[in-house]
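Excluded from the complex is one protein chain; the other protein chains are retained at their positions.
Each chain gets a letter, A, B and C, in the order it is written, and its residues are counted from 1.
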Amino acid sequence: MRVGILNVTGYAGAETVRILMRHPEVKITSVTGRSAAGQKLGEVFPHLAGLDLTIEPELGDVDFVISALPHKASAEAVAPLVERGLRVVDISADFRLKSPQVYEEWYETPHPAPGLLEEAVYGLTELHRKEVASARVVANPGCYPTGIILAVFPALKEGIIDGQLIADAKSGVSGAGRSLSLFTHFSEVNENVQAYGLKGHRHLPEIIQELEPVAGNNLAVTFVPHLIPMTRGILATCYAPLKQDLGDPATANRRLRELYLDYYGHEPFVKVVPAPPQTKHTLGNNDCLIYPCVDHRANRLIVVSCLDNLVKGAAGQAVQNMNVMLGLPETMGLEQTALYP
Amino acid sequence: MRVGILNVTGYAGAETVRILMRHPEVKITSVTGRSAAGQKLGEVFPHLAGLDLTIEPELGDVDFVISALPHKASAEAVAPLVERGLRVVDISADFRLKSPQVYEEWYETPHPAPGLLEEAVYGLTELHRKEVASARVVANPGCYPTGIILAVFPALKEGIIDGQLIADAKSGVSGAGRSLSLFTHFSEVNENVQAYGLKGHRHLPEIIQELEPVAGNNLAVTFVPHLIPMTRGILATCYAPLKQDLGDPATANRRLRELYLDYYGHEPFVKVVPAPPQTKHTLGNNDCLIYPCVDHRANRLIVVSCLDNLVKGAAGQAVQNMNVMLGLPETMGLEQTALYP
Amino acid sequence: MRVGILNVTGYAGAETVRILMRHPEVKITSVTGRSAAGQKLGEVFPHLAGLDLTIEPELGDVDFVISALPHKASAEAVAPLVERGLRVVDISADFRLKSPQVYEEWYETPHPAPGLLEEAVYGLTELHRKEVASARVVANPGCYPTGIILAVFPALKEGIIDGQLIADAKSGVSGAGRSLSLFTHFSEVNENVQAYGLKGHRHLPEIIQELEPVAGNNLAVTFVPHLIPMTRGILATCYAPLKQDLGDPATANRRLRELYLDYYGHEPFVKVVPAPPQTKHTLGNNDCLIYPCVDHRANRLIVVSCLDNLVKGAAGQAVQNMNVMLGLPETMGLEQTALYP
Partner (left out) sequence: MRVGILNVTGYAGAETVRILMRHPEVKITSVTGRSAAGQKLGEVFPHLAGLDLTIEPELGDVDFVISALPHKASAEAVAPLVERGLRVVDISADFRLKSPQVYEEWYETPHPAPGLLEEAVYGLTELHRKEVASARVVANPGCYPTGIILAVFPALKEGIIDGQLIADAKSGVSGAGRSLSLFTHFSEVNENVQAYGLKGHRHLPEIIQELEPVAGNNLAVTFVPHLIPMTRGILATCYAPLKQDLGDPATANRRLRELYLDYYGHEPFVKVVPAPPQTKHTLGNNDCLIYPCVDHRANRLIVVSCLDNLVKGAAGQAVQNMNVMLGLPETMGLEQTALYP
């Protein structure tokens, strides 16, 4: 199976290469990139020098495509490929939102390929595995929504909480990509922390779109991301009032753990952990760790989740979706143990 | 005015020295420390070598005391000093909680000097300036409560929100002190983030004690601290449902800013800022920066505050309280500009 | 092949598990650790929870041993195992130095098993592959010596330089292990850099022992390690006067590169790179990157090398040696791509 990667020169693209280099059933045969076209992959990314490929301006002959282009550019590139019969996982935001109006509201540009929106599948694999399997276009979820949706879905579905949800997320800097800005300039980020996106972050409509069918009208999500001085990793702390009395703290926490294990106990990449998780325990791998507990004093649910934003939050989940689409074992090429410390 | 510092060998003690070294009206004449007794201050802390003092096992002859001892040890050392007529700012937690029962519940030891609790003043200077001025013992607030209480007090007092409060705080590592633990071991903290204290952090009862008189029975505070890979700084993001309609987002944010300026516009160290604050903008100084805004989609108030946990969160606020107690200008010795970048 | 790991609870031990978990030909069947004996491996190291093993006080029945014990304890534990017929890679320093007197001078304790010193092989695999293959005890090199010896060996061997060598190394903190000390306390290391070991670092005699046979009497090595605020990685910058005129800078650099490629061009883990290397390009993998060049103004050779101190500098090289000892492909289990960014 020959796989092509669109825009290999960003972090998500390079990370997709890192993962697929060790994938036993696919072979990367074409990688594109505008500014770096003509250069060897190993010149731009020395850690990928083991793969002898030249960055091309246009995609070569491939059987499957993973797009790591920025939004808008991605849909523009993907649409004709799908027409030619190729199946695609799109890491950009372009096919995540069902409504072209909502897309335009948040991304401030008309959707470049609205005709594909209906059939595109939101590729949070654990929730949409069946639809992913047969999709032509899978929209890989945003890094924040992946952790947040997985964290609250079971509690919401079971009616433990209604949708009065606060999601406070802390992210490393690589999620902002390889493009330069003062926001990601070392001297500005190091030894610093800040909230951003307080007027509304583009990942909010994804979260709402996925949770609304479960929560109904009652959904009110506040999502505030924070930038912290590390490269990889997102930790999301989610808060919601408890609707049910789950008993004393020990009982409540045990019941919550069991409930979450019912949902995720058989998932290869979602792990309900017995202690508050740390992003370092997911460094470089495709796990999402989830820890639900109660604040019995204030009668609230707290769910902490974490993942590596470039793996489960981007390239890893893209490969997971690709595996599902191709009928391969879902974990193929994704068995890496986290790099600790 | 001769000032003595108890337990100079921790970060709060050393930071108190750093600040007082440049204070024009006081002179540090005695510093204590058990394990390092007999050593020159500059041997333990090369950056303080400019002050020619030897660390003593017991406090020498002084006019005013700042205690940077750990809890329990602090009250045990402070009580006899107060009896001898000395006035004290205690950076430890020992005199913060009015109720010895609550103290014992959270600190798992009977209070060593319950007789002093009634007269001790909770030294969040901006809220208790008058009582601080005449106090014999001032309990310097915890680093987290300082930022959180200042962040929500005006909104709570004005009835913009009731007490359904979530405070998600992100802290640098120096707040955990100079004592060794795996929790503060570089390789474990670097490139990592985690929530902790999920069963209840000791700073919670302080927050409740201060906010309850304002919020009444309706108070339900969830407080979750996080450890992030930086040395200094705390950023607290506080969330609460809005009780009032404050208008469209622009109007609401303007009204909030005005309301907060009413409370803090004349404060030298609390600054209502026009954009989300960053801890780096308080590095090394005594400021607490506060940014209130609305999440109009979910009808919630969000208040972000930040400060340097060793300055406004510890040694700086101790000096601020000392200044007030001694009738000196409140800002004396505390005018330092933040170290950016 | 059943492999046992002595002292799994330090970073080198845990990293050995991480690597061997994916090794297709061996199975970890026993891991030891004193303080954590009786705990599940996944309780101590959540990232290793996929391996269902309990930490034991004593080694179980195994076919091969990797020791990650500290020096002295390691030789004491390894000697009886070797007598029982087991082959061992020892990550500690105990079998690196041929002379028990030199060992005692640097480690301040008599050697616990001097009888094994003669047969033990210094496991810098690239230089001693043949001896490693048949050894009973392989002494895994120190993290600093691995990078420094590989960096200067070809130039020294070819007589480009004599032994007037300065090796200035910059290391992440994980090399200092998981034991607690102020030296590795986050708040002391972060946003800081310092030289240490100026009176002589224990890795110096290893470097001398390996280079002396090549350089002869002329060897004079100054080695200064530095601690920098990162977790993994060592970069060594080596300087020596050029003995030969290598031509104009471009020619000289080309000739150096060719000379180094003669030595390492066929090595799977030593890569002569075309631009100054970065530790991030080795993060989590077993590579040692080497960049030789001239300072034509001062007529000196500069060689920069880098590696991940826990992989090629410890656990990875241990597995590489194990592979050689067992007649397995040398790269087996070690093909991981570096984690960038």
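By our rule, a contact is a pair of C-beta atoms (placed from the backbone, for glycine too) under 8 Å apart; a residue touches a chain by one contact, two chains touch by 3 or more.
Fair warning: this is a prediction, and the values are worked out from it, not measured in the lab.
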item	value
Among A:41, A:97 or A:230, the residue in touch with the chain that has been omitted	A:230
Which residue of B:62, B:215 or B:273 touches the chain not shown here	B:273
Selected from C:278, C:317 or C:337 as touching the chain missing from the view	C:278
Sole residue of A:126, A:162 or A:191 that reaches the chain not shown, by the stated touch rule	A:191
Touch criterion as defined above, residue of C:17, C:230 or C:246 at the omitted chain	C:230
Touch list for chain B against the chain that is not drawn	11, 14, 18, 21-22, 45-50, 174, 178, 190-191, 231-232, 271, 273, 275, 277-278, 280-284, 289, 335-341
Residues belonging to chain C that touch the chain removed from view	164, 166, 168, 170, 172, 187-188, 190-196, 198-200, 204, 220-222, 224, 226, 228-233, 235, 237, 239, 241, 249, 276-280, 283, 293, 295, 297-300, 302, 304, 306, 341
Interface residues of chain A (partner: the chain not displayed)	11, 172-174, 178, 180-182, 184-187, 189-191, 229-231
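Assume only the chains that are shown with their structure count from here on.
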item	value
Reference chain C; chain at largest CA-centroid distance	B
Centre-to-centre distance between chain C and chain B (centres being mean Cα positions), rounded to whole Å	45
Whole-Å separation of chain centres (CA-atom averages), chain A against chain C	36
Residues within chain B bordering two or more other chains	172, 187, 190-191, 229-231
